[in-house]
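To start, the structure under review is shown below, and the notes come after it.
Left out: one protein chain. Kept in place: all the others.
Let's look at subunit A:
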Amino acid sequence: MRVQERIIEGLLWLSAVITIFVTVGIIWVLLSESLTFFSEVSVLDFLTDKQWTPLFAEKHFGILPLVAGTLLTTAIAISVALPIGLTIAIYLNTYAPAGFRATIKPMLEILASIPTVVYGFFALTVVTPFLQTFIPNLAGFNSLSAGIVMGIMIIPMISSLSEDAISAVPKSLREGAYGMGATRFQTAFGVLVPAASSGILVSIILAISRAVGETMIVAIAAGQQPRLTANPLVPVETITTYIVQVSLGDVPHGSLEYRTIFAAGITLFIFTFALNNLSFWIRKKYQEKYD
């Protein structure tokens, strides 16, 4: 009996420890391939060259254009998702009746459950043609519509995490504000949002991390032209799109071109890893404690 218990505990432990192997595996794969890459391409070139043309005859390995494309689409997505998502969070928390909130929350979650390839189709075939009717020089592939659609996708992420943070503000603070004669608007922006600011910040950081790693929407709608620009109307290429582009082609395994996807991958990984850990840190450090 006791032996059996021990064996079972051991098996359960092993299942949990596998997750550590996954992390180690990710870091090992990214590091080993990119170290070989960086033995042929200098890190300085990688970080400062303004061109990314590994698949052309004249090769340049500057990651900046891909990073710029990634940050541009992310910035557009956040500027759509943040105001809308935060407004929804405040509205649902302080204005909406409880029944309405209970029905609308799962409906908003639908937005997050739709496969991203579907959003990509939407961006390319609906949003871009629609925007072109009043922005005539908008290219067929552009970061604007990809970013907007990505923003719609991450609305529920910001709204639900921020709403959780606002709900966690103790009732006494809210009632205190109402008791002083504050309107719901004043209570929301004068008391609740400041009190919940660390939780809201965490939701924004996680949304940024999600947008940076998003692949199919940008691969379909934002184009495949690495370009160091802040112009949302022209085609760009994100880090993730580049990895997809190379994976679809027939780049021989073990070549320098093949290794570029791991160098791009580790750049992406560093971004999301830093953002995720920043969000843990904020959550730990600024956890509001009311008693």
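One rule holds in what follows: contacts are C-beta pairs under 8 Å (C-beta built on N, C-alpha and C of every residue); 3 or more make two chains touch, one makes a residue touch a chain; residues count from 1.
Throughout what follows, contacts and distances are computed from a predicted model.
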{"item": "Undisplayed chain, where the name is taken from the UniProt record, one of \"ABC transmembrane type-1 domain-containing protein\", \"(2Fe-2S)-binding protein\", \"Thiazole synthase\" or \"Phosphate transport system permease protein PstA\"", "value": "\"Phosphate transport system permease protein PstA\""}
{"item": "Sole contact to the chain not displayed, among A:Ile78, A:Leu92 or A:Ala139", "value": "A:Leu92"}
{"item": "Contacting the left-out chain in the complete assembly, out of A:Val41, A:Ile76 or A:Ile152", "value": "A:Ile152"}
{"item": "Options A:Thr48, A:Thr183 or A:Asn231, residue touching the unrepresented chain", "value": "A:Thr183"}
{"item": "Touching residues (missing chain, whole complex) on subunit A", "value": "1, 4-5, 8-9, 11-13, 15-20, 22-23, 25-26, 29-30, 33, 83-84, 87-88, 90-92, 95-96, 104, 106-108, 110-111, 113-118, 120-122, 124-126, 152, 155-156, 183-186, 188, 206, 209, 212-216, 219-220, 240, 243-244, 247-248, 253, 261-262, 265, 268-269, 272-273, 275-277, 280"}
